[in-house]
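A single protein chain has been omitted; all remaining protein chains appear in their positions.
First chain written, first letter: the chains are A and B, and each begins at residue 1.
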Amino acid sequence: MSTETAKPPLSAKKPPAKRRPAKVESSWSIMDRIGLGLAWAAGISLCVVAGLIVVYMAYKGIQYVSWDMITSAPEASLDQSATGGFLDPILGTLLLTTIGIVIAIPIGVAVAVWLTEYGRPSGLARAVESGVEIVAGTPSIVLAIFGLLIFQQTFMGLFSFTAEGGAVFGRSFIAAGAMMSIVALPMIIGSTREALMSIPRHVREASYALGKDKATTIRRVLLPSARSGIATGATLGMGRIAGDTAIVVILLGASMTISPEGSGPFGLLKGTGSTLTSYVYNNSPAGEGNAPEKAYAAAFVLLLIVIVLNALVGLIGRRNKPQWN
Amino acid sequence: MELKQEPHNGSAPAGAAVPPLRRIVIEAETAPIHVGDRIIDQEAFPDPADGALIDQEAESAWVEQRMRTEALSIAYGGKVAVNEVSLEVNSGEVLALIGPSGCGKTTLLRSLNRLVELTPAARRTGRIMLDGESVDEFDVTHLRSRVGMLFQQPNPFPMSIFDNVAYGLRERGSKRPRKKELEPIVVDALERAGLWDEVSKNLNHPALALSGGQQQRLCIARSLAVSPEVLLLDEPCSALDPISTAIIEETIVGLRSEVAIVIVTHNLQQASRVADRVAFMYLGDMVECGAAGQVFGAPLAERTKEYIGGGFG
Partner (left out) sequence: MIRDRTDRRVELLLGALASTILLLIAGMVIFVFLKGLPSFTHNGLAWFGGGGNVDEQLMNIFNSPANPDDYVYELRAWPLLYATALITFSAVVISTIFAVLSAIFIVEFAPLSIRRILEPVVRLLAAVPSVIYGLIGILVVVPWVHEHLISEERKESVAYVIQLDGTSILVGILILTIMICPIMIAIIVDALRSVPANWTQGAAALGVNRWRAMWTVSVRAARPAIVAAAVLASARALGEAIMLSMVAGSVGFAPNPLDGLTFFLEPARPLASTIVDNAEGLSVVPFGQTMYAFASILLVSSAFLSFGGWAARRSLSKYTLGAR
């Protein structure tokens, strides 16, 4: 520290005194103020609209929903007060969501695993990725009529009601469930891929070093750690399935109550029914029904289901974050 | 203490145009405290704990006071980061803030342009003056256009080189200056930052395509374009390679006649290379402040001595 390096000398002139007045005109121009005002306006209107929707749905829902409605089945009746509740639609929603997710999870996880852990040839991998993106962007109405097309073929007669003349009805829980699984697929694939990709390389290397092959590594090490990612994707998928109306309206046969086609669980799957979404639609002025109270009540229950699923997603994400050290 | 050799300014004739700072230091009487086995005369110098030791003679006629802090204290939540620091920042010289990590030097630096307010839990007491007025008196954005800052990681915006340098000029006030008006200022700023030769042909290239050292010099140009009076540098070379570091140090020293410069650095060699005055901080207190030669050669406080000797930090 005792040697000085050569520093150029200060100039002989005194440095110019740069003084500026302390208070200048404000640094906010007119455009800036307008921008700020617009941002505030947007924010406030967002609060207002969001608040209105939430409050209104809660108000109407609580006004009309009753324990009775949730537990009794719908009945056909000319008298509004005797049309029963919406137990069957609730069961329909639950059943359909289950079917959709049960089909989508294994397929989705398998595809995600293939994409992240293998993915050869790369052309095929990219094609699969594009395919998943296309599905993600496809309107559910298109999936619905495509589903109808498939399930009305004679070789698919197994999956729904077949009339004597050979005409396949094509509408059943399994038909709708299969299409719903396509709806949920991109979310499961996306979340699982993210979860798998966030597992650092040294975890895999450690497993290989212990003599485990790739398949075992995936099964025993990677997938269990990706559990929360898979759960997140599944929950998001369930939310989407529960809220979808187009596929239900077209592929579920629009029967008021759950009407199995044959006996046993398979008969149930072959049968028709309705869900909360189609029930709301049918009871609104757009459908044939004329029971806005029932529609509000059912919408309220549907909303609760969606809120719970949403909250679950948040909880899963936070609680099971795997720690990698 | 051995007398230092005559300073070897390559370009200056001996004796003339040598900065007064150095002359004072070199011709100073040997101080009673020094490293080695000489006896330390405690009475002559107040206890370091009572306050910072400031070498009054380091003041020079060439420098002009730009900023001053008075009993400045900054606390995050309950923890005190800066404790009653009084400091002067003058144009015409480079002030280096040194000290071990966590001593508060970066916090102190960031309070000078009120950037510390961006941290939610920060509380500040004491006064900071710019040209005689308290910085709280005026618009914080106006303050920041007069007191510029350079960050540890070079942070050019994802725009072209020209747009980066012109950014500060374009985005203040209502009238957007036209490109023709901006060009001379941009060129001047790039020249002063020592980057003009390298980019004069590619002003429209993305700034992020430059190397680390070039990016940092671009940031210097960007700050200079708005004509600040003070420039705060927060460890500007710590992410750069030695060659870029050397170029930037040279640039800094060249700028000090126009702009008051405060540089935070944990690199003692760098501080000795560029600084005219040095302030040593430890755990929030300013322990010692004086001319670079004096603080490094003959530190007045025990703590300073330990730090410079590599005892900790």
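Just so we're on the same page, contacts are C-beta pairs under 8 Å (C-beta built on N, C-alpha and C of every residue); 3 or more make two chains touch, one makes a residue touch a chain.
Because the structure is predicted, anything quoted here is derived from the model rather than measured.
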{"item": "Residue among A:65, A:90, A:156 or A:246 touching the omitted chain", "value": "A:246"}
{"item": "Contact partner of the left-out chain, one of B:172, B:192, B:277 or B:303", "value": "B:172"}
{"item": "Residue among A:72, A:98, A:138 or A:259 that touches the chain left out of view", "value": "A:138"}
{"item": "Residue ranges of subunit B at the interface with the undisplayed chain", "value": "113, 115, 118, 141-146, 148-149, 151, 153, 155, 157-160, 167-168, 171-172, 206-210, 219, 222-223, 226"}
{"item": "Where the missing chain touches subunit A, by residue", "value": "27-28, 32, 35-36, 38-43, 46-47, 49-50, 53-54, 56-57, 107, 110-111, 113-115, 118, 120, 124, 127-128, 131-135, 137-146, 148-149, 152, 167, 185, 213-215, 218, 239, 242-246, 249-250, 277, 280-281, 284-286, 292, 295-296, 299, 302-303, 306-307, 309-310"}
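The criterion applied here is as follows: only the chains that are shown with their structure count from here on.
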{"item": "Separation of subunit A from subunit B, taking each centre as the mean of its C-alpha atoms, in whole Å", "value": "54"}
{"item": "Subunit B-facing residues of subunit A, complex", "value": "1-12, 14-20, 22-27, 29-31"}
{"item": "Of all residues in subunit B, those that touch subunit A in their complex", "value": "2, 4-5, 7-12, 17-19, 22, 62, 64, 91-92, 131, 133, 137-139, 141-142, 145-146, 172-174, 227, 229, 253-254, 256-258, 268, 272-274, 293, 296-297, 308"}
